[in-house]
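Every protein chain but one is kept in place in this view of the complex.
Chain naming follows the written order as A, B and C, and within any one chain the residues start at number 1.
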Amino acid sequence: MRNEILEKYLPLTPEEKEELKKKRIKKHHVATIFLHWFNMLVWLTELITGAALIISSNYIFVPRFFTKLVSDIYGTRGNIIRTHIFVGVVWAIVLILYALFGWRRYLKPTLKEIFGITKDDIGWLVSKFEEVALGKKVHYPPQDSYNGGQKLFAIVVALMVPVIIITGFIMAFHLLTPALIRWAIIIHFIAVGLVVMGLSVHIYMALLYPPEQEGLFGMIHGYISEYFAYHHHYKFWRKKKKGLDKPAELPPKKDLSPIKAGIFLGVVLFFSFYLTGFGLGSSGFVQRTLVAIFGAFAPESVKNHPYMGHYWGVYPLWNFLVFMGFGVIIGTLFAMFLSNHKFRFRIEKGDKISDIQRLIYAVIGGIIVGFATRIAGGCTSSMALSGGSVFSPGGWLFMIFLFVGGYLGAFFFRRLWK
Amino acid sequence: MAKYGMVIDLDRCVGCQACMVACKAQWQTPEDYFRTWVKHIGPVQIKDEMVFTSYVGQCNHCDNPPCVPACPTQATFKDTETGIVLVDYDLCIGCGYCVEACPYGARFINPVTKKVEKCDFCYPRLGEEDPACVKTCIVSAKVFGDLENKDSYISKKISEGNTYIIATKEVNPGPNVYYKGRRSKIEAIIKNYPPEKKDTLPAKIWSNVLRPFVILGAGATFIGSLVAFLFQINQGEKEGEDEE
Amino acid sequence: MEKINFYLIFANLLDYPDEKKLSLFERFENIVGLHYTGEIPPLENLEIEYTKLFVNAHPYLPAPPFASVYLNSENLYDEIESFYQSVGYGIETREFPPDYLIYELVFLSNLFNDENYKAERKFLISHFLPWFEKFVKKVKENDETGFYSFICEKINIFLNNRLKELKDGETNLQKRVF
Partner (left out) sequence: MGKPISRREFFKRSLLGAGAIGVTDYSYVFKKFPPGKAGREDVELIPSICEMCFWKCGIIGKVKNGRLLKIEGNPRNPHNGEKICARGNSGIMQLYDPDRLKYPLLNVGKRGEPKWKRISWKEALNRIAERMLEYKKKYGARSIANLSHGSSSIPMRKLLKNFGTDRIAHASFDQCRGNRDVAFELTFGMGAGSPERVDLINAKAILLIGSHIGENVHTSLVKEFIEAVEGRKAKLVTVDPRFSMIAGKSDYWLPIKPGTDTALILTLINYIIQHNLYDREFVNNYTYGFDKLKEEVKNYTPEWAEKITEIKKEIIIEIAELFGRSKPAVTIFPGRQSTWYGNDTQRVRALAILASILGAVGRRGGYFFPTKIKLKGCPCPNKIEGEDFLCDTSEYPFMETTTECIREATLNDEVKMWIVYGSNIIHNTPNPQKTIKAINKLDFMVVVDIKPTEPSLYADIVLPEATYLERYDIPFMVADSRTPFIQIRRPVVQPLYESKDPFYIVSELSKRLGLKDCFPCETMEDYLNLALSSIGTNLRKLEKEGGVYRYEGKPFLDDFGGNYRFPTPTGKIELYSTKLSLNDKDPIPKYEPVEDPPKGWARLSYGRSPVHTFSRTENNKWLHALNPENDLWINEEAAKSMGLKDGEYVRLKNQDGVVSDPVKLKVTPGIRPDMVHTYHGFGSQSPFLRLAYKKGMFENALITKIVLDPIMGGMAKRINFVKIIKDGKEIDFPVIKQKPSGFKKKPEKEIKIKLTAPLPVGGHEEEEGGC
């Protein structure tokens, strides 16, 4: 059965081999590389501190001199556990952020590949076992971008990491009942143990096993020689060759339907009230930034100014609205990356009018809106959204007349757009 | 250097539980939790004698305390200067292995601080005054002192004989709280509240199954990779050699 | 802009009622910005209601105005007193235990006068509001006239807003020009 697998290999002439060795192809994304080495650092410290924590004679699994050494480095044993917890929390946050933001582009595809175990992977494992343990000469079935062993290890890590995080948090912050903490310890220990077993093979392969040497550098700068890809990751190489490897131009993301967007905005509004106790708002952000700027030049006059003085206080910018404002800006940038809008400077305008006209009208509109928001005590998002959601009469009135004004405006200015 | 211990004279003790309240007043333990306890036994017939006594107990600060190895992070340790088993609250994660391991049940998890709590012979009061329970015991049944110093009052009390420890052949962690009084009372206590060695299931799994497995596993992988490395070197295999 | 010490008005209204203290009720309504719809019961009913809720009652005191009843921290008195001392206050008249509702409101009013908002915020978050909410719930369950449940509820809301104001740093402590 093993021989037919061989046929699938395209025979290569020695010249082609030499040529392939020179060419390089891309293996890992930047994010993956960063995450990998960050993981390495975290695991290094956590293993050291974690192992050094357990020094009671029933459970100690590292030599005494090691625990002694670590305790000396950290001074009091209290510092060891504090570091262990701190690093653990940071690690958990990074992983969660990665999972949240990198879901579509990085995590989902890798997970699909890892968990997609094929016959070849098993065949690879079997033959690997035969070669190492029984010393037989074997031929390996063609492998995808991760070979059988790597997939197995990745599965173990993918399953064990959440377990480690949850049990870690239970222990660190004494959550729920002592009985649960008791089990959390050994589950934590077992999970880490499994990963470490995989890790030892992983490290051995990367550092000591010559044929895999290139793979290590692949993880450093992201490129491997084509020959290496051909030899070790044949399927990946072929896909790369036929251009199949690119995620086949992810289907263009449709923009979110306005209804869904509205619902999300409502949810955001709800959580804004729940978490901060205040609704959304932006005009305050603009207002406070202006007050801060003026204040920088003429603090006294701003302070005594009947209107601006109100915002002066000590830290005009020290207000949740300012942070919300910056948050909105950053958020939109991020959304840009996730969606397929490209980042270009442009002025959106109607066909009939020129850019300059567009800008002038915008300034006039801005002034009118600026006055309006101050008199009304809030801009569209605060009055209509926040006000409306708490059924303040002002909010609803504002919303109604907003639409009425909108339609009238559209009626008068439709000529500009046609 | 000292080794503090206590002698409890069950013949004198009338079971009035003043020690329990004094301890609670001193260390504000939560509602139904006590660091020291008085458990009434009897009246019950032991052999041909009627016995009505109370098991006055607390942490015995044993010589080889089963709770110390039971604590994974070694938060609890026997203080070498005073021989008192103390707890380093930074390290305690409230798992309760030690609570199960203690044959006398002298430890509990404090629901407010979520960490273990036990009698520490009023460690902060050491030197100035006796522990709160010793001081308030209305019949002076409790005596506290340094066991190593031969002419201390406690050593004399013990040398008077008829002094026992609550321990059995199987479970004898070397407690440093001695009990005086009629033999029938000690038997009644041991019959009703025998010190038993009980470890939590996860602790047992860890120490008996996991630990050997890990050491074995680590050893095996180390040797395995060593052998594979040597095997590989003497093969003289060149980098990137391809057999097909 | 001169500040009005609302903590003092709250302390007055939550103390045993008399004409002088009741006269502050209108001021209270302005502070919390809500008008009390029911009409204020006569003084005698209020006194009975106050005694029933906060002093002694049958079958047992439904809403004792003491933090220790609602928080199950171990040595609460030590914690409170060390907090008072950390900002330079010590209890002068020991007529009530340190965790008495009026004492804590007076302490907050002192902080308010010293403009020590950081301590005020910490005291509200870490100690006062957690137990005051439970206290208000008990008052609402047991108050027949509805007068005290109105006052307690509005104080609770007002203090939570106050907490947000403090979080904004609108009237923050260090006087530093930005």
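Note that in this section a contact is a pair of C-beta atoms (placed from the backbone, for glycine too) under 8 Å apart; a residue touches a chain by one contact, two chains touch by 3 or more.
Just so you know, these numbers come straight off a predicted model, no measurement behind them.
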Handout entry: Sole contact to the chain not displayed, among C:102, C:129 or C:163
Key = C:102
Handout entry: Touch residues of chain B, complete complex, unshown partner
Key = 9, 11-12, 14-18, 20-22, 24-26, 31-32, 34, 42-45, 49-53, 132, 135-140, 156-165, 167-169, 172, 174, 178, 182-183, 186
Problem - chain C, residues in touch with the chain not shown (by the definition above) - result: 1-2, 4-5, 8-9, 11-12, 15-16, 20-21, 23-24, 27, 30-31, 33, 44, 47-48, 50-52, 55-61, 64, 66, 68-69, 77, 81, 84-98, 102-103, 106-107, 109-110, 170
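Note that only the chains that are shown with their structure count from here on.
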Problem - Where chain B and chain C are represented by their mean Cα positions, the distance between them in whole Å - result: 46
Handout entry: Parts of chain B lying in touch with chain C, wherever the complex brings them together
Key = 28-30, 112-113
Fill in the blank from the handout: Seen from chain B, its contact residues with chain A in the complex are 68-74, 88, 90-91, 93-97, 99, 109, 114-115, 200, 202-203, 205-207, 210-211, 214-215, 217-218, 221, 225, 228-229, 232, 237, 239-240, 242-244
Fill in the blank from the handout: Per the touch rule above, chain C residues touching chain B in the complex are 72-75
